[in-house]
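This is the structure I have questions about; it appears just below.
What you see is the complex with one protein chain gone and the rest in place.
Now for subunit A:
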Amino acid sequence: MLKCRHAVDKADALVDGTPLSRRERLALRFHLLICHHCRRYLRQLRALLGSLPRQEDALDDARTQAILDKLDPPQSH
């Protein structure tokens, strides 16, 4: 029988879509079916990871230019 401790370790594989062996997958699915604590853990872990602040903003034009200004000058041919 899979213990909660191991279900929590294996929960990462579900979150990440990492392939588990058939045996591992069945054991984990079965455990989650009967253990609401671990179901809650998995659900809340997903919610937590989904709400982490992501840095996706584009850089503004002025700062982009400042970076370009420090690059090597274009080679003259």
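Simple rule for what comes next: a contact is a pair of C-beta atoms (placed from the backbone, for glycine too) under 8 Å apart; a residue touches a chain by one contact, two chains touch by 3 or more; residues count from 1.
In this section, contacts and distances are computed from a predicted model.
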{"item": "Name under which UniProt lists the unshown chain, selected from \"Rna polymerase sigma-e factor\", \"Acetolactate synthase small subunit\", \"Aspartyl/glutamyl-tRNA(Asn/Gln) amidotransferase subunit C\" or \"Branched-chain amino acid ABC transporter permease\"", "value": "\"Rna polymerase sigma-e factor\""}
{"item": "Interface with the undisplayed chain - residues on subunit A", "value": "3-6, 8-9, 12, 16, 18, 37-38, 40-41, 44-45, 47-49, 51-59, 61, 63-65, 67-68, 70-72, 74-75"}
